[in-house]
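Note that one protein chain of the assembly has been removed; the remaining protein chains are unaltered in position.
Here the chain labels run A, B and C in written order, and each chain numbers its own residues starting at 1.
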Amino acid sequence: MNSSSDNIADIARRVDAVEAAAMGQGLVRPGHLQQFTHKVEDEWTPAVGAAIVAHAWSNPAFKARLMKNGIAAAAELGATMPPHHRHLVVLENGENLHNLICCTLCSCTAYTVIGMPPDWYKDLEYRARVVRESRTVLREMGMALPESMEIRVWDTTADTRYMVLPYRPPHTAGWSEKQLAALVSKESMIGTARLEPPYLQPAHEQAKGA
Amino acid sequence: MNSSSDNIADIARRVDAVEAAAMGQGLVRPGHLQQFTHKVEDEWTPAVGAAIVAHAWSNPAFKARLMKNGIAAAAELGATMPPHHRHLVVLENGENLHNLICCTLCSCTAYTVIGMPPDWYKDLEYRARVVRESRTVLREMGMALPESMEIRVWDTTADTRYMVLPYRPPHTAGWSEKQLAALVSKESMIGTARLEPPYLQPAHEQAKGA
Amino acid sequence: MDGIHDLGGKQGFGPVNFVVSKEIYHQPWQLKANALSAALVAAGLFNMDEYRHAIERMEPRHYLNASYYERVLTACASLCVEKGVTSAAELEKLAGGGFPLARPSVPGRHGRKDVADFAVGERVRVRNEFVPGHIRMPGYIRGKTGVVVQMSPPFPFPDAAGHAMGEEMEPTFDVRFDTAELWPESSDKATVTVAVFRSYLEKAA
Partner (left out) sequence: MDGIHDLGGKQGFGPVNFVVSKEIYHQPWQLKANALSAALVAAGLFNMDEYRHAIERMEPRHYLNASYYERVLTACASLCVEKGVTSAAELEKLAGGGFPLARPSVPGRHGRKDVADFAVGERVRVRNEFVPGHIRMPGYIRGKTGVVVQMSPPFPFPDAAGHAMGEEMEPTFDVRFDTAELWPESSDKATVTVAVFRSYLEKAA
């Protein structure tokens, strides 16, 4: 790769080197790491998206606004997006319609709304395969969709960001928004999970976390 | 890559493992390594191709047969090709025409005639770039061809094998076939070198071997 | 560029390692690298397209071997060097060893001024273009025909922005392709919708 490739510095030391150089030029302020950590851990979590989903399920007028202008509707619930995310498009799943998000060229997501992208979303396997073999990949990931289910894959190649509005499980009629939000996972807003039976397994998290 | 990828066995031991397994089934005979070594070192050398080139330069009737049926003409000089090399096409360079061989999908060559492929021929850089940027790649490799020189690249995607018949340097009129053959390098039969001034540098081999 | 990063539709990869976990970073340096990239964008040292292109310019083997956050770091380091914040030698000294950077950039290009917007429902074709610089057209849609399903507000044209050639604003069109158009007889039945910049598109014949 270059003349020094046989003796590459430890990755942690490489990070520190760039940080030191940037700080030396005043490009990075002291405290930036703490601020970023706070955002990642406390602000940009899937709970933001889950609240949006639960509100959209419960309030048809909000849902209509959300489908029309995602960023503005999300802002009603206090959600913000970074300046370069100029458009939020919400993709509504149906009983026989499944939406699925990816980014083949890098790993873009609406991270302030659905949370930071999972490892598998950023991995080469997902990026390479999901556009061409969506049904196969989803089945391998534990969700076997019937042939009658239409699959729409969305490749995040520009600064439009997508989030999936999951199909509301029929057994949740009458639930509070708080109860509904607790159901909504990051995976369901990416489209690698659905929330209604038979797709949602009770022990889903544990089974896949092996 | 697989579950054992964190503890991959030494490559020499992996070779020995496959050899032992194949020998155990009688697929590889004792002595095969010595026979193969003899072929690679003493039979499949660029001297075979150089003799063909020198004879073609010196004998127009042979050259005509060579251009028509490479395998049959090469056989006249004792050169053989493996069974899966079913066709040898000879590509004649001219004063303003340059042919260049590659194999983008793997690293195929007419190795019994021009010698085993060099490292750089098998490297990803040559395979990726030479079909799209032939003039640039040749210039980077030390041979700046004028714009007036037509370049024809040949990608060895099937079992037709190619060899370049270099342009005979004008100053070699009257030379013996032996003298001529001594001029002809493996690189000139691949097409990453030419033999006439100003392309042939006296210290070519040393300069490039750094 | 037709780079190694352009993975959509590439075959030979194994199963997705689908682990559901709340853990975002597994090592402190990953968080630090991510924070650093955010800080440098916020400071205006580079824009998102320059950042993405710096990742794409990594030597292909380095790109494929590196983890996501090593790619993030390599882009930050490469752009810091290219923009004069530091030097490769200084980074290697600070890091105490080799520091592989991205390979050099080539010139970018401007967007087309002669393309009108497309209407929702219109059939469009992705131009048969080969762009050596930054471009956000995945190779699998080149020359392919699809239908516009929606239009976005204007974004900076990546082929210019990725080379610091200014913010040329143009909309993208979400174009829906059948997988049968993209990979005939060699894909699962589905549609793939891709956000395509106006300059990459032409009316379908």
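What to note about this one:
Note that in this section a residue touches a chain if its C-beta (ideal position, glycine included) is under 8 Å from a C-beta of that chain, and two chains touch if they have at least 3 such contacts.
Predicted model, so just to flag it, every value in this text is computed and none were measured.
The residue from B:57, B:126 or B:199 that touches the chain not shown here is B:126. Across the interface with the omitted chain, chain C contributes residues 1-4, 9-14, 56-61, 63-65, 103, 128-132, 143, 183-187. Where chain B meets the chain that is not shown, the touching residues are 1-22, 24-25, 27-29, 32-33, 36-37, 40, 84, 86-87, 89, 104-107, 115-116, 118-120, 122-137, 140-142, 150-160, 185, 187, 192, 204-205, 208-210.
Assume only the chains that are shown with their structure count from here on.
Across every pairing of chains, the maximum count of C-beta contacts belongs to A-C. One inter-chain figure worth recording: chain B and chain C are separated by 38 Å, centre to centre, where each centre is the mean of the chain's CA atoms. Chain geometry summary: the mean Cα position of chain A and that of chain C are 18 Å apart. The multi-chain contact residues of chain C, meaning those touching 2 or more other chains, are 61.
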